[in-house]
Structure formats: C-alpha cells, structure tokens
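The complex is shown incomplete by one protein chain, all other protein chains being positioned as in the whole.
Labels A, B and C are assigned to the chains in the order they are written; within every chain, residues are numbered from 1.
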Amino acid sequence: MKAYEIVSPDGVDALKLSDRPTPTPDHGEVLVRVHASSINYRDLLTIEDPVARNLPYPRIPNSDCAGEVIGVGPGVTSVQAGDRVAGCFFQRWVDGPVTPDAMASALGGAIDGVLAEEVVLNENGVVRIPDHMSYQQAATLPCAALTAWHALVEKGQLKAGETVLLLGTGGVSIFALQIAAMHGAQAIVTSSSDAKLERARAMGAWQMVNYRETPDWEKRVHDLTNGQGVDHVVEVGGAGTLEKSIASVRVGGHIALIGVLTGGTINPTLLMRNSIRLHGIYVGSHAMFKSMNRAFSAAELEPVIDQEFPFDGAREAFHNMRQAGHFGKLVISFDS
Amino acid sequence: MKAYEIVSPDGVDALKLSDRPTPTPDHGEVLVRVHASSINYRDLLTIEDPVARNLPYPRIPNSDCAGEVIGVGPGVTSVQAGDRVAGCFFQRWVDGPVTPDAMASALGGAIDGVLAEEVVLNENGVVRIPDHMSYQQAATLPCAALTAWHALVEKGQLKAGETVLLLGTGGVSIFALQIAAMHGAQAIVTSSSDAKLERARAMGAWQMVNYRETPDWEKRVHDLTNGQGVDHVVEVGGAGTLEKSIASVRVGGHIALIGVLTGGTINPTLLMRNSIRLHGIYVGSHAMFKSMNRAFSAAELEPVIDQEFPFDGAREAFHNMRQAGHFGKLVISFDS
Amino acid sequence: MKAYEIVSPDGVDALKLSDRPTPTPDHGEVLVRVHASSINYRDLLTIEDPVARNLPYPRIPNSDCAGEVIGVGPGVTSVQAGDRVAGCFFQRWVDGPVTPDAMASALGGAIDGVLAEEVVLNENGVVRIPDHMSYQQAATLPCAALTAWHALVEKGQLKAGETVLLLGTGGVSIFALQIAAMHGAQAIVTSSSDAKLERARAMGAWQMVNYRETPDWEKRVHDLTNGQGVDHVVEVGGAGTLEKSIASVRVGGHIALIGVLTGGTINPTLLMRNSIRLHGIYVGSHAMFKSMNRAFSAAELEPVIDQEFPFDGAREAFHNMRQAGHFGKLVISFDS
Partner (left out) sequence: MKAYEIVSPDGVDALKLSDRPTPTPDHGEVLVRVHASSINYRDLLTIEDPVARNLPYPRIPNSDCAGEVIGVGPGVTSVQAGDRVAGCFFQRWVDGPVTPDAMASALGGAIDGVLAEEVVLNENGVVRIPDHMSYQQAATLPCAALTAWHALVEKGQLKAGETVLLLGTGGVSIFALQIAAMHGAQAIVTSSSDAKLERARAMGAWQMVNYRETPDWEKRVHDLTNGQGVDHVVEVGGAGTLEKSIASVRVGGHIALIGVLTGGTINPTLLMRNSIRLHGIYVGSHAMFKSMNRAFSAAELEPVIDQEFPFDGAREAFHNMRQAGHFGKLVISFDS
C-alpha cells in the first residue's frame, strides 16, 4: 500500500510517496482502507516545519480520513469489517475532558497520520459516518467539523436565537455556519470577498460583513446586535483578530479560541470587565464526534468541499492550502 | 374596565363579569391593555377549586396575556407606553433560579390574574413580544411555550440530533415540538388521534405513535431509537404516563416533569439504575422568556391556536379546556 | 487461590468456597492480589436472589476490593506490579456519562466479583488508593464513597455553606457526611439511635434528628433550615423515605436518588411545583474515583469501618449486613 511520508524539513515538494506493507491491527485496533483525507492548516505547518514539532522521519502526515474497515484485531467488539468510518484526530480521547495522554495520540503529529491507503486505528479512534455522506464528505469531519461542534455545542451550549460571529470561510467557519443554522442561531460571517459572503448567505448566514470594506468590523457587529455584541465568537484567528473578537462579544459572552495562527496582544482588562468566557478548543472527543454525526445525519448536512485532489496530487492540495482563500474544505480523494 | 372574577367555588359558569375601575401602576409597575389571554389547564383547576388553593374572593383568573402598555408608574425605565408585551406568569422571577418569593407572585393564583381588560404588572413582569406575532399568538407564550423552552433548552440543553418524546398535542407539547425542530432535534409525538399525529408530522415531528393502538408505547420508543431510549421526555402527564416515560428514556437521559395531572407510583430503582435526571419544571423566568422570544423572532415561529373565543365567551373556553383533545392553545381574544 | 462462589439460590450459607487457578491478565488487564473486600447491600441481595438477576453459576460475589497489582497483561501502560489499587465497580466506565456498555461491566453482578484472593481487572478498572489508607480502608471506597462523591460533588456541585440531609448512618451516608464536611457544607443526619447521632456529631454533623422520636422529621428539617428546606438530600432510601425527602428539600433543591430499597409512591406535583432536581446515581466513573481519591488524600480522610471479618468469616459478614444497624462499612479482610 502507498503512503506519503515526511522525510525531511524541505516541505511539501519533498514529501515522499512510499510503498509500505499493509499494517496489522493489534488488540483493540482496526484496519481501515482509506478513501479520502482532508487537509487542515495544521497539516501544512507540520510538513513545512517537522523540526519544530520534534517529529521523527519518516512520518505520515494528515489527521483526517474516512474509509472502510477491512480488518479488526483481537478484542474488538464495537466495530466490524465493512463499517464506513472516519478516524478521530485524538486516538485516545474517548469521553470526558481531554487528558495529556489523549493529547499524545494526535494523528499526523504525535503519531503517524492517515495520508496512506491503509491505516491502523484504535477501535475507539474511529466513528461510523453518516449514511448519506460519501467518504470524501466524511473525510472533512474529524478536525474542522468537530472543532466547530465542540466550540458551539459542547462548550458554547448554543441555543436558538443566539448570535454567532464567524471569521472567514475556511473549514471550521463553514461548519460553524451550518451548525449554527441547525440550532436556530444567527450567524454573522466575515470575509474579504463579496462572492463568498453571498455563498454564506445562501447557506443561511444571517448577516455578512466584508472586513476589507469595514476594517472596524467589531463596530459593525455591535450595530447588527443592537449594541450588545454577539453571544459567541468562533475565533479561528489570523493576525490581529483576537482583539477585535474580544471587542465584538457581548457582556458575559463566549469566545472559542481555535486558530493556530491567532496571535498578538490581548487586553485582559476588557475580558475581565465584560465577564467574557474564553475556551481554548482543540478538536474533540470520540463521544462528541458520535453526537455530531447523529446531528449531521438527522439534518442530512452536506459538508462543503472547495476542491478535490487525486491521491497522486496530494502535494498540490497542500500548496493550495497555503494560498488560503478557500470556501470550506480541501479533500484528497483516493477514489479518483 | 371589565374583568372576570372567581367569586365562589361553583366553577366556570359562576364566573362573574364585573366592572372595575382602571388600576393605577405604582412604582416600578406598568398598566397594560389586554388584547388576548390564553388558557392553561391550571386556570380551569383554579376556577373549579379555589378552596383547595386558599384563594380569596374575588380573584381574577388566568395567567397568560398579551397587550399594549398604556401607562407606566414612577421609576419605570425599561418599558414605555406603546410597547407590545406579554405578562410573565411569575411577576417576581427576573433571573437565576426560582425563589419562594418568586413563587408567591404567580398570576391568577397567588395574585390576581389577567382575564381583565386592563391589568397592572411589574416592569420586570412583562416582556416585549415578537414583532411578527399578533396579540392572540403572543398570549399563548407565557406558560406553555416558556415551560417547553425551560424544559428543553434551559434545563435540557437540547442539541441537534437528540431525540425528544412528547406526550400528546396540548399547548406545551406542540411548543416543545416546534422548539425541538428549531434546534435540529428529533421529536417523537404520541396521540390517540391519527389526524393529530399527521398534523404533528407536518410541523416537523420525526416519528408518531398512536398510544391507543400501541398501549406499550415505551417499547415502540425503544424500537425507534435503536433500543437506546430517548434523550429527553417532556412529561406533561396524565394518569400512568410517568412510569412509561421513565421506561422510555435512555441511560443517563432527562425527564422534564411538568404536568399538574401526573400521578401514580414511580419506580425509583429504575431512575437510579438508569442514571436518569429528572427536573421539576414550573414555567420560567423573565430572562428565559426574553431568550425564548429572541429565538421565536429569529425563527418567525407561529404559535398554534386550536380555537379562539371572544371575551364574552370566556366561560365556553374553559368548558372546552375541560374536554381536552385540543391541538395547541385555546385563546380568548379581547379584539373579537 | 480461593474464591467464594454463588452456586445456588440458597443464600449466604450456601456460598461455596472454592479453589481456582490463578487467572491470567489478558491485553489491557491486570492481576490483583486482593487484601480486603467491603460489602454493600446490593451484594447481599445478589447472593440471596441470583435468579432475579439472571446470574450464571458459579458467580463470584462482591464488587469492592483493594489489593496489590502482582501482574499486568500486554499493552498495560498506566499500572504496574506493586501498585496499591482498588477496583472500579464498573470495569468499563472510564470518563464522561455512563453508557449501557459500562453498565454491563459491573463487578459481582454482570461479571464475576472480587471475593477471591486473586482477580483480573481492566487497566482502567483500577485506581491507585491513597497512601495513608490501609487496604481494609481502601476497600470501602469503590461503591459507597464513590456514590456519595458522585451524588454531592459531581452532580450536586456541593459548595460551602450548603445544607445536606443524610438518611441513616450506613456506608454511603457516613462518606457523604465526611465529604460534606470536607467542602464546608452542613450535614443533617437522621438515625433511630442517639448513640449513632452522637458519633455523627463527633465527625462533623451539623444537626442530628432521631427519626424514631421525630417521625415527621421533614418538618424538623424545615425548622433547622429557617423554613427553607435543605439544598441536597442523599436519598439512600428505605420504605417511605422518598416522600419525606421530597418534602425536605428546598425550592430548586437537589435529591440524589441512590437506594436500591427506595420505593413507594411519590408525588410528582411537589417535584414540579418546587422545581426539584432529582438525579439517579449509580456509583461512578474511573475519572470520578481518581478525583475523589485526590481529595481523600489531601484530607487524609479515614473511612469508617463498623466491623472487620476474616476471609473465612465472609458468610457472617453478609448475615451482619442483613441486620442493618451498622455505622459505616463492613469489611472482609484477607490479611486477618
């Protein structure tokens, strides 16, 4: 079976496509034939700077996959061959709060990832995917969708009528838009592109703000919310957005802090005076993933794929990720 | 101005229609011209047995109203003449958990109710109604809708994909159906009437169970939920339903206990072994009412009115309530 | 190694003491040399009526044990030989809410118990015991202490100054007393024995009520709490207590429903009108057990052992349990 490997610090074009033997599932493990893998910004960073992450060579990149179970190891009871599954970013975060041990089980980082035709995953490190989704669609769920779900539903306890601020139209934000709509909440979406804002509106966004035309968009957010500010911000970040997000949220409101890119100075006094609740969100647990999939099945939610790349074209997919500007997710399809 | 009064224990037909002077709002109070009042089963019980409730005569019945503010007392800052408002069942439950003092402020029980052309309410005992609703629609909200919202959203923290069992098609259940749909949840509705079940389906019910045809409906509920049971039950009760509700909920599930009619023996062992969470729900607070109205405005929710009665025909409305069998709410309209 | 077995429905005296081979820990399992086992009322019921529980013969009884790890199976990373541990009642409830699968892993019921010199348990089915405790003390923790902790701390979110009503002086109630005191809460303890009440006072009880002398003890509870009622009831039950517990709790208060003996009719109207929160509590998770042990270590808590029995005298211990009337826990010590 074929697998991409990080074998040097030389970036995307230095990714090696290797032949490897089919791995064998051990006790409590399952063997999955991967049909699709989606890309997160983190995957690009990992490929471009494996040294900063102390990664050994070779390391298989990527953390998101969907595929078919084609074998199970001893002791496996909850999964069987033929099951259509997605992998969990954290292979050892079953339920409850995250633990250091769970954090040491991140696919495509602490351990080998899933940009390979066959992978071995933990029995509790896979979840059944919604029947109505293709493998390509389901491959978008493990990081982006689950992060949005964790932020808004598990931590944010989102309810109908609440307002949600979403920054940009990347994978997490678009899932957050769909999850907000699914719960009767009202999403304000920002983008520098009117065309993307128009797509967001068509998907149920309540208000759109072009942050290029409205650089002080935090004021616009207050105008749109009767001077109150929003209930939730999904802060996927970028340079300088956190300060504005803090200024956009209402007294007693909630900021889900997600972005690996988020940085800069923040003003703790405003956090304090406005009684703001800020949660660092790092993907989610197996139990959350199951809850989310149940909701997505009920809603027959369709993940938004910006572009699909063939397995052979994986390097191009990462280059594309670097340019940002996508709407939804980039997916590498092994079936193409 | 005219008002109905309970002046004896002789029931609905003994209600007296009196002339009273327009009341004057004191400090922190507002004067409301009532346009509509909806009926709850509790109102009927109050009229039929005022002695059990230690009510003084005369007592104005009913707790649900909507109308226009036509005057404000000294110190009122958050409400002004011309505002379209509904009254809060508890006149002194602003926010946070309920208190004994709040419980002593129930309209149409502890204090005079709202089946009167003009009533004085606390500034914090009214909420603005959604713009898209008529007074008749808004008059259905204070007890039935807020009870359903409190049960599912505030206590139940309902999320998309969860399953909700609703008993019958009375006011609380129909609002619960709409609230469930609004949050992407999946409602199972029971009724003895296929026609009503069909109406429920058209409003978004996921599954329907005719409890006359399926007397052991708790088993049917398990079949519909892959043997798990439902996440939430809104137990509005009737003889013998609680036992079945407990049998219908999943391990770790949630029962909102509402009905004044609920009774009978329950099995604490099952509650314990299945780690069930049971909340007594008694309407809700001013703050919850505001949250709910925001959600209803966003969704442009249309309350379901089974039948409207003119102010002069109020007694008929109560007789109608006794027969049960309605779908949604009974409303007395002062504009007819 | 020796083990007690249920081999018939003939009760305590029919328990068989057998010789068995030392079991072998499989993948993810550990071998524990048991030093002590404590008894819960449930263990007695299991021995006396295995038929009602559909138990196969032979079945080893008891769910509480403490001992030393003397071997580990493949893949075990978090436990090693020499560790002093207690077993978890649910062998497969690691963290998060309870699941049906977890419920099927109860020691001494769904699977073999721990009244044996050597037992195999899951790696995640044991927890390290506090350094300051003997095996005999630690053997009291898995059911009684964890149930009390789950009830008051995990579900009840107990805080200083709150009031807690405890029924009797059995294992759960005495741990609840210690946990309440540890959190600065104020416990009211009931008993039919003034001597036991005096012991409870010495352990930090705030108020004592002799329920034989004060049969309407729910009124006394209101007197003691300025007419408010208590914040929490730990309802370990007995005939007719639930009704009084419901009458004893304050508006918006919390009842943890525990007792396998609890029964009788309850009044749902009071639960509803008083906005009572009732939680079925069924022991607890591995994560809760670890949290509890950390607290018990910090406080150097001393479990209360009513009486110790030698391994050979296990049958006598069960007879003793039937008589009730103990103060704290009954322990079978394998070291005697």
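As a working rule, a residue touches a chain if its C-beta (ideal position, glycine included) is under 8 Å from a C-beta of that chain, and two chains touch if they have at least 3 such contacts.
Computed from a prediction, not measured in an experiment: that's the story for all the values here.
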For this session: Determine which one of B:94, B:247 or B:270 touches the chain that has been left out.
Result: B:94
Exercise. Touching the left-out chain: which of A:2, A:277, A:290 or A:319?
Worked result: A:277
Problem set entry | From A:54, A:77 or A:269, residue that would touch the chain that is not displayed | A:269
Seminar exercise, completed: Touching the unshown chain, chain A contributes residues 97-100, 103, 228, 235, 237, 242, 251-252, 257-260, 262-282
Problem set entry | Touching residues on chain C - with respect to the absent chain | 153, 157-162, 179, 182-186, 206, 291-299
For this session: Spell out, residue by residue, where the missing chain touches chain B.
Result: 26-28, 74-75, 78, 94-97, 101, 285, 287
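Note that in this section only the chains that are shown with their structure count from here on.
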Exercise. Any idea which two chains share the most contacting C-beta pairs?
Worked result: B-C
Problem set entry | Per-residue overlap in chain A, given as positions that touch at least 2 other chains | none
